[in-house]
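See structure below.
Shown here is a partial selection of chains from the complex, left in place.
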Amino acid sequence: MQFASDNTSHAHPKIMEALVAANTGFAPAYGTDKWTAALEERLRDLFAAPEARVFPMTSGTATNAALLAAMSPPWGVIYCHETAHIEVDERGAATFYAGGAKLKPLAASDSRIDGAALKSAIAADAAGHGVHAMPPAAISVTNITEFGERYSIDHLAALRAVSDLPVHMDGARFANAVASGTDSPAQIVEGLGALSLGATKNGALTAEAAVLFDPELIERFDSHRMRGGQNLSKARFVSAQMLAWLEDDLWLDLASHSNAMAARLARGMQERGDASLAYSVDGNMVFATLPRAAHARAYAKGATYHLWGVDTALDGDPETPLLARFVASWSTSEADVDALLAAFDR
Amino acid sequence: MQFASDNTSHAHPKIMEALVAANTGFAPAYGTDKWTAALEERLRDLFAAPEARVFPMTSGTATNAALLAAMSPPWGVIYCHETAHIEVDERGAATFYAGGAKLKPLAASDSRIDGAALKSAIAADAAGHGVHAMPPAAISVTNITEFGERYSIDHLAALRAVSDLPVHMDGARFANAVASGTDSPAQIVEGLGALSLGATKNGALTAEAAVLFDPELIERFDSHRMRGGQNLSKARFVSAQMLAWLEDDLWLDLASHSNAMAARLARGMQERGDASLAYSVDGNMVFATLPRAAHARAYAKGATYHLWGVDTALDGDPETPLLARFVASWSTSEADVDALLAAFDR
Amino acid sequence: MQFASDNTSHAHPKIMEALVAANTGFAPAYGTDKWTAALEERLRDLFAAPEARVFPMTSGTATNAALLAAMSPPWGVIYCHETAHIEVDERGAATFYAGGAKLKPLAASDSRIDGAALKSAIAADAAGHGVHAMPPAAISVTNITEFGERYSIDHLAALRAVSDLPVHMDGARFANAVASGTDSPAQIVEGLGALSLGATKNGALTAEAAVLFDPELIERFDSHRMRGGQNLSKARFVSAQMLAWLEDDLWLDLASHSNAMAARLARGMQERGDASLAYSVDGNMVFATLPRAAHARAYAKGATYHLWGVDTALDGDPETPLLARFVASWSTSEADVDALLAAFDR
């Protein structure tokens, strides 16, 4: 009953096999190896972006931060949802890399950026007092979001249409977004300046890729990445993971599975009388409220997941509904889901 | 009819006289002169803070930034009102000096920080994911606010009671706050970690003071100030201005006058059928909406002030109410106010 | 006997008069006033640079830092002499503003940058390991230097010829450089990207100007300046000082006088048996070694100046030669110089 995060899972055997296979002989360092070259080709094809540049990374936080620092001057405003990982869970990495830029968190009725709110925020900043104000610089969207919701391509197009600002996508769970809908990867990234593509949460050991669609970002990104200590010498071991992850659509199979496990859990929740889903379940995450007592029972039986809010005490009024996050991974089984659902019961 | 800002006024003659008087012979540099020593003594008395340290400054922005950088680590959260000067009008100076700290702007029903909103924001950040989150670090209040409202000492006490975080006060218009109420300066600064005390907007040429009540801030403040290029060699010329400003309560006389001019303007507005005050008028600023046509007429007659919003066009529907800011200074006369009021008329 | 620094002097009466004269009525803020416009025109003429942009400043440190941050990316190398003010006396302001750029201090046989050493350093950095290294970004020369030596225009041309890097001049004592030679201001600044022009050390209260010859630097400079808290609201009070300073060549008269006082002091030193000049005396500063006992006598008689080295103890072997810096200002008199020379004697 491990639902704490998709990053607690081990790696898929095929990815480990690829790692073992790549572990032979000498290879040039710092991404000049053949695996990295192949990965770039593969992702150019996938995204129908023949000019895109690809950099293997080991950290989603650093990928986000170095890309956003390439997109914004130190005095720029970067718009994101108020629940974005860059805003909430990266201890200010983006503003650190960007030299003091501002993240402007936007509220919305769900976990996706609202186009009208974005437009209004950009207009307000653009109307600021010249050099006294921080000018609009970039937009960052998370897909699927931190609360498991997917952006439609119409929604993304609408956000792009709001302004001429470059758009970054935090794709820590990009695979789950692709697997949950019918849009192609190329459709989803259309018009983006850059993508943080994550495999770590979806079957890899430690593998991310920075995908730069806008070639003007490269020099600045590369500099920020280097200064962040993210230019790995043995890059082949990251690229080999991602190649195996992409091969024969393994990444989509794994994401489809974790999505299905979350859907199964969500259905189980809905069938209960005491649970309530807080967000739509498009990907591999379920956010739901259950009575405190149900959480206490599940915890007592060894279930692992995070209560998600200011009140996370297991002792207290047993009826109070507490929000929790449940994350399914590629290695979550139907039995795991069913055991969790049963664990809430008396 | 100059109501663009209190920083467009010239300096009061007594302050200029003091500057001339200080311009004699040699004096040690970098704040080791006798004027600066006397200023420190004077402000210690004023604030009943015998341990306070005082640093002469020429920039309110830099004073705010260096003080906040002394109060927050690079990964800390600094809470302020969403209209605070540090958030809106300093191009990110505070986060620049602080190495990437986050300003968290708080919404409220008026231009003062709401205690409940502050409490909630701090609690949410304190409940963040350990090292992944940015921890609460400091609070900055502006008194009088950017929209001309004064904090009561009860309100300030309530904000301090929310947490143990150090509190900074942006006192660019501190004199207007003192002059508009009955609380003593010492009462207003009670419990503060530091104060940015501004004289430039109230009769000086270019004079601010950083007042540090918490001695632990000194080394970091002094370092940030130096690196910001704010350690003036000929500091006597700033300190002499402030001494004259404080002498015989000139500062309060000037602030009382500018407050009175704003009050006169506010009364005139209220007597009109077409104007509406947007904020309470505690100090020297009036925010009011008037029909676009009234603004157009005043502008045509040479009135100078800022329309305050996204829509600042003088041509368009003549009836649309547009918000504007009117700032009175120590040198604004009753005739100026009356002329402005008349200028709105057909 | 005040020779501690030229920044301990008061301001010249004509500059104070101009300040008083500027103190009338309202003026637009943040450098949009008529004094600042006139200053820009005046400096464009002086430097034969019709496109130059001029920004009034109150701090030489901040002027240097914001200009260099406009010239170098956060990962660039800025070359300077190992005794440069930016390297030694600004607590890292330039690297702070520039987001972590590197100052590379160059050794030389005197206090001026050696062309061969500069060429070699740039070549070494340019040969660095691609993105792993910090690339050459800019050059900063100080004229006159921190040790009172002037660059010839041939020397400056030779430094420019070393590379295509933009060149910044720290002109905290630019007037002394002009006054000590026959080159015109326009000849001295030929080919520069930007100049920090200082008046504070030469008769003003607090007045510097950032002069940008390269228009591409403006947006970045203006942003860095604003974030540094250096965009003064009442800029007229700086610009008015500089206008008076420039009028009728007052600036050169003052610099010629302080240069002459330094020359008189240097001659006096040379006539002594116990003193030795450490640098050529082109401007208003004398660096000389005298026996410890001579220093002790002068200090005992109230002379004020700085011993310049690690050993600054007045008690110890009386014969040990100790280096000291003596700075003459516009207000230093011949009698002051003669009194100092006499004070060294038994």
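Before moving on, here are some points about what is shown:
Order of writing sets the chain letters: A, B and C. Residues in each chain are counted from 1.
Operating definition for what follows: a contact is a pair of C-beta atoms (placed from the backbone, for glycine too) under 8 Å apart; a residue touches a chain by one contact, two chains touch by 3 or more.
Predicted, not measured: the structure shown is a model, and the values here were computed from it.
The copy number for the entire complex in this file, given 3 shown chains of one sequence, is 4.
Heads up, the rule we're going with is that only the chains that are shown with their structure count from here on.
Two copies of one chain, subunit A and subunit B, touch each other, and the residues they use overlap strongly: the shared fraction of interface numbers exceeds half. Each chain gets a centre from the mean of its Cα atoms; for subunit B and subunit C, those two points are 34 Å apart. Subunit C has its Cα centroid 51 Å from the Cα centroid of subunit A.
Among the residues of subunit A, those in touch with two or more other chains are 74-75, 99-100, 131-132.
Partner subunit B is touched in their complex by these residues of subunit A: 74-75, 88-92, 95-96, 99-103, 123-124, 127-129, 131-134, 309-310, 312. Those residues of subunit C that touch subunit B in the complex are listed here as 2, 4-5, 7-11, 13, 16, 19-20, 22-29, 58-66, 90-93, 96, 200-201, 205-206, 223, 226-234, 237-238, 304, 331. By the touch rule above, subunit A contacts subunit C in their complex via residues 73-75, 99-100, 131-132, 220, 222-223, 226-227, 231.
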